[in-house]
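What you see is the complex with one protein chain gone and the rest in place.
Right after this comes subunit A.
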Amino acid sequence: MTLKTLDTVKHASGTPEAEQPWKELGLKEDEYARIREILERRPTGAELAMYSVMWSEHCSYKSSKVHLKQFGEKAPANDAMLVGIGENAGVVDVGQGYAVTFKVESHNHPSYIEPYQGAATGVGGIVRDILAMGARPVAVVDPLRFGAADHPDTKRVLPGVVAGIGGYGNCLGLPNIGGEVVFDACYQGNPLVNAGCIGVMRHEDIHLAKASGPGNKVILYGARTGGDGIGGVSVLASETFESTGPAKRPAVQVGDPFQEKLLIECTLEIFREKLVAGIQDLGGAGLSCATSELASAGSGGMRVELDTVPLRDATLSPEEILMSESQERMCAVVEPDKVDRFMEICEKWDVIATVIGEVTEGERLEIFWHGEQIVDVPPRSVAHDGPVYHRPYARPDWQDALQADDANKLARPANSAELREQVLRLIASPNQASKAWITDQYDRFVQGNTVLAQPEDAGMVRIDEESNLGVAMATDGNGRYAKLDPYAGAQLALAEAYRNVAASGAKPLAISDCLNFGSPEDPAVMWQFAEATRGLADGCLQLGTPVTGGNVSLYNQTGETAIHPTPVVAVLGVIDDVNRRTPIAFKEEGQLLYLLGETREEFGGSAWSQVVHDHLGGLPPAVDLDREKLLGEILISASRDGMVDAAHDLSDGGLIQAVTESCLRGGNGARLVVPDGLDAFTFLLSESAGRAVVSVPRSEELRFTDMCGARGLPVTRIGVVDGDAIEIQGEFSVTLAELKDAHEGTIPALLA
């Protein structure tokens, strides 16, 4: 029994020389030395467990912290910001007394090992983060990256991930309104499964993760704690203690969305009755994280009786209980006279709730196991004052060669027939093809408030049935651009998501990011990370959209090969009346098509260079954030005043990609004319940023072009919505039927 060998604080003080498996738990020698210094003795097994998970890269941000600081330092003044970085998720004011909280997180590694459960619990985790802020979750989004579309392992990982996201989200009754699916060989051994969630609340309902008020009770509620999700602690359990349980604990967690649904409704009822003083969800690092973060953010200390935690497996050791990542659990701090009512509500929802401790006068986090003290630490040292690394970084020596390998010099189509063939190949390529086979597996319309979802530019949900106030979100990130230039690549991700939100008619307010990179111990990767964060912080300052929070995922690599640097940016926007939204579909024949912005010869990192030449080199498209802002303002004004009926942002795949999607969505063709000064190839396939195509009713033509002219936005009439083919005058024509087959057949053929 573990009791016999219980490593109490007293025992630890008396046996300073006992060997401890700090190395196996992922701690470095100097980190272990620092723990001993903080505690002025060796840590107990339970303390070692807590420090090792909380000081891990995932929880402590020890490599990224020094760079992430910029998001605060360079934050633009923004009245909408109610809660900034550091809480479970940021909160912004969207007007009419409503506040919105949103965040994107990664669940990359678990999803590779066990695609279904990894992706499902990724959704569960981000939903609890949003819930912990006091908000009702209203929508989810999922930016995904997989290996080559035709690789056999992609066929193992992708369907599992998609089914997991759909399964969990659909069971919760949350619409999945957006995200992305990108294929690239660099993600073969390391797919990226990012998950985002949006929650809505009234201003007065914001809740924070802190434990204050001595005497207040600490209540753990939700699912029982089991042995799932215990990573490194198996080492600890087997090396330091008599091994009684299963030899190997899996690092994978299994979620139960119906339990989560109960947890959501139960928690929202508890909020309504104002029963909690502080609240925190249990995600990575489980109870270690929740207790230390709550205590650290509050004024006092905390005392926890660990043996009161309800278990699914009675053989769990205290270390395992502290590290378990069992899903669907929350931790609340409740005033003593409100505990009874709290318990009643939990009982009503069939949610197990247990008082596991209380807030104390002192400044220590103390944990007891059957009356014996096994943890006595300053909570801040666990939760906030972890190690901080200034990792060396250096521009990789191959960067110059990569940038010099100019994509603009690649062989271009020699004639119209070849251009036509390449266009068809492009729109049928896995990255440019319709993702309906994937997004159709998600419920996009449950709850009845979704007004825009994939394949629209942004997802949009109504949050007030009376006023029709709504919020929109788009997520973007182009790893190919970021590989060529991480600074510009991060800004292009930001610019694209910003443009997508504006194209839907919503005003961009704030962003969240999920920064997916390789190993921080590689100076080249660290340079990519430093450049990308700098680019993003500078970009946010210029666009006036603060970073409200997010997530960093490092060590995304297979052996020595890192993934492309992949900063994924989620932009949140607000729209006063969702009836004013702008869809992408060209619905009305006879409407005029205008191209907004300037088209240059920019093919570095383009979809064309990948599909036709399997090439990655040169520089990504130039970034002009002032232009993006102006374009955004024009799109929003045009939407509000009814000057455009459709708008679609231009990004990867260029104009022809956007026009194809808008035509297929609307069931109408288009006749396009190559503008003066451009060749057909550049017109159709360049990926210059800061552009959008809009469909303008004839009655609005003058008003619209006058507005663009007055504001100094280049606007070019490029054609008209007409017929059942896309015709590029003087070049070629493709019927909608042929486009549809090419665009919609690829993904089902590969994966169905």
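Just so we're on the same page, a residue touches a chain if its C-beta (ideal position, glycine included) is under 8 Å from a C-beta of that chain, and two chains touch if they have at least 3 such contacts; residues count from 1.
Convention: contacts and distances are computed from a predicted model.
Between the listed names "RNA polymerase subunit sigma-24", "Iron ABC transporter permease", "ATP-binding cassette domain-containing protein" or "Phosphoribosylformylglycinamidine synthase subunit PurS", the UniProt record for the complex's undisplayed chain reads "Phosphoribosylformylglycinamidine synthase subunit PurS".
Per the touch definition above, the residue from A:154, A:259, A:360 or A:746 contacting the chain not shown is A:259. The chain omitted from view is touched by exactly one of A:18, A:33, A:113 or A:737, namely A:113. Touch with the chain that is not drawn comes from one residue among A:267, A:327, A:381 or A:478, which is A:327. The chain omitted from view is touched by exactly one of A:313, A:335 or A:588, namely A:313. In the complete complex, the residue from A:223, A:365, A:452 or A:644 that touches the missing chain is A:223.
The omitted chain makes contact with subunit A at the following residues, 113-114, 117, 223, 226-228, 230, 245-246, 249-250, 252-256, 258-259, 312-313, 326-327, 350.
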